[in-house]
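As structure tokens, the structure follows; a few thoughts come after it.
Taken from a larger complex, these chains appear in their original positions, while the remainder are omitted.
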Amino acid sequence: HFEKALSEAEIVFGSQDDELNSFVRGNLVEWGSEFSKLKKTCTELVTQVQRSEKTKLMSVLFEGSSGSGKTALAAQLALESKFPYIKIISPEKYLGHSETSKCVAITKVFDDAYKSPLSLVILDDIERLLEYVPINKRFSNAVLQTIMVCIKRAPPYENRRLMVFGTTSSPDVLSEMTLKDIFNVNIKIPLLTQSKHVLKVLSTVDEKVSTQDLESIASVCPRPIGIKQLLMLIEMAHVSDKQMTSKRFEECVQNYGLQSKNSF
Amino acid sequence: HFEKALSEAEIVFGSQDDELNSFVRGNLVEWGSEFSKLKKTCTELVTQVQRSEKTKLMSVLFEGSSGSGKTALAAQLALESKFPYIKIISPEKYLGHSETSKCVAITKVFDDAYKSPLSLVILDDIERLLEYVPINKRFSNAVLQTIMVCIKRAPPYENRRLMVFGTTSSPDVLSEMTLKDIFNVNIKIPLLTQSKHVLKVLSTVDEKVSTQDLESIASVCPRPIGIKQLLMLIEMAHVSDKQMTSKRFEECVQNYGLQSKNSF
Amino acid sequence: HFEKALSEAEIVFGSQDDELNSFVRGNLVEWGSEFSKLKKTCTELVTQVQRSEKTKLMSVLFEGSSGSGKTALAAQLALESKFPYIKIISPEKYLGHSETSKCVAITKVFDDAYKSPLSLVILDDIERLLEYVPINKRFSNAVLQTIMVCIKRAPPYENRRLMVFGTTSSPDVLSEMTLKDIFNVNIKIPLLTQSKHVLKVLSTVDEKVSTQDLESIASVCPRPIGIKQLLMLIEMAHVSDKQMTSKRFEECVQNYGLQSKNSF
């Protein structure tokens, strides 16, 4: 009955694309050349799976700090791939599932994927799927083993090709679990390190503020910063009806204890 | 039947506000400028959630020593917010619940919250909810994972906004669990460090004593001290029918072994 | 059926007072001024709960070496309080209970207490209730969490006041569990450190021996010593029909390996 109770939240999305869109939330800003280049590289890999008959299995791990935009990028690439079978395995779907039923569900996603000629599975927030916690390094070994076997096994049918995306903000933990090495490809998602990156985001989000004001805000913004934290900070600085200023921006950083956030 | 037996205690409160009031117990004394400033900051955050459509999720962690007034402040802010859906998840409600049924209950509170346009959930005494104990660093990982997913997930419905308050007196433990970083905002609740803070509380509570007497009491009061311990000390010093004196006050500190309390 | 089998032993006592008396066993000897003073302090706390309407909850921890007389003192204070509801939660009552049924039972004692205007609960031998053992620091976290929540929660009803006594001979362990800090008051029960303390006990127990003999016995008695061990030693020294002598007393200490007892 626990699982029944939870299913409510799952039926929210009308289509697969709706669900993916909810992870992207609007258009991705190309805030710098690193970001643009790696997005292109990923698109090439998707094309390889689509075209090369020899590539029966391709697994890609996106690693980056919390809030760097991993989930959004993976979801965006999935949307653009137009693969007939796309599935996102995310922790919130398995809230309260037992270890075993989680393994069953994950296995089922892969078994279903083998039935489609081209399929893409996203394993989002892998350390959360594993219920990993640094204290005593606890996690679900059953889920880990299931994932390890699933992303190593090529589709056992003819003419089937499978692409797997994984996201993690603890690549070292995954490495210690020997999970990271199983992925064929590793992509590192960077934080925003330069004020021009911040400016790019500011100018996309807030069109009413003058360029000069935006520049002074960008210059006081703590860096490196994740795109997620930056967007939240902009929302906070906006709230008091008045126009956003660099003073207000700095105040928010301080009052809300954001300097100590691990992504700053 | 255990859970049935326990439910007796739960039906005590007539309304949501009654329950919240039981955590505040009377008016909060504004004993110093730090306290007043942080209360204002919190009120602003509540306003942001209320107004900004982009802020679908805002989570705030109140950290401070035991007895510093975290629970009372969170409850007071909730009362003032007038949000249509307010729920407090506190350890005493889950006395004797199994790990699983605790997870179910917590998930249900959040699922219900998504149905209200504006909702506020208080996770009180998080380390107690996790059944954390420093010896061998034991705790319920299932509850931790449930909380981590719940406070990271924005409402999956349109036009729903969720505010989450958490309280803890062990922020370092939460940080080691990677739970602290998931909160968007951190607010630190201070202890009373100056004798004028103590005096403010004394003069509000005990109107019959002369200012001079109160000052001499305030000067002997061990510091820093939590508002909770100070109020208890005042009650003890009062008991012998006679007027409270600084000698009686000091005696209580000693006889009851209060110097060694960790909040002094 | 295990619990049924055990219940036999429980129905032994006719009334609540009979049970409490069985923990006191006769009158408490006031063997020194430290003991007399702390007994008075405790009585004052009982009076505070009885009279002050603000004090809804008062918890007191008695800590002291094994055999120092903690349980006897707590039971004696309870007897003298004349509170309408008095309950002693002691390890022998829960022999063979499962962790869960122990938690249920403890919770029930507190739930019942909330129904009485004035109630007193004794948690005797807390480390035994927790099934604590120093090897690998094992203990029942479920029982610990139940106790922590129960002694922190004020009665949720109007006009109810609750007093809690706890006894422990491992205060450092309780401190490491963050349980000790939850108690409002700490009382330390001392051992008998001076020969005049021993003499006071000897003269109360053994009226037939001459004062000079008692003095010579008191001078050879190993110190510090717990009241419990002293009373046992006196019984042993008595057994051979003849009058007790200091030689016989010393012999007992040696033959029975009592020097190495941790309370000496």
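Here the chain labels run A, B and C in written order, and each chain numbers its own residues starting at 1.
Definition applied: a residue touches a chain if its C-beta (ideal position, glycine included) is under 8 Å from a C-beta of that chain, and two chains touch if they have at least 3 such contacts.
Everything numeric here is computed off the predicted structure, so don't read it as measured data.
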Exercise for review: If you could, jot down how many copies the complete complex is built from here, 3 of which are displayed.
Suggested key: 6
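As a working rule, only the chains that are shown with their structure count from here on.
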Review point. Hey, how would you classify the chain contact layout here, line, ring, star, complete or other?
Key: line
Review point. Could you state the distance in Å from the CA-based centre of chain A to that of chain B?
Key: 33
Revision key, fill the gap. Per the C-alpha means, the centres of chain A and chain C lie apart by a whole-Å value of 58
Check your understanding: Of all the residues in chain A, which ones touch at least 2 other chains?
Key -> none
Point to revise | Residues on chain B engaged by chain C in the complex (per definition of touch) | key: 2, 5-6, 8-9, 12-13, 22, 66, 91-92, 95-96, 128, 131, 133-136, 138, 232, 235-236, 238-240, 255-258, 260-263
Revision key, fill the gap. Chain B residues touching chain A in their complex are 41, 44-45, 47-48, 51-52, 54-55, 100, 103-104, 107-108, 111, 114, 136-137, 139, 141-142, 144-146, 148-150, 152-153, 156-157, 176-178, 181, 184-188
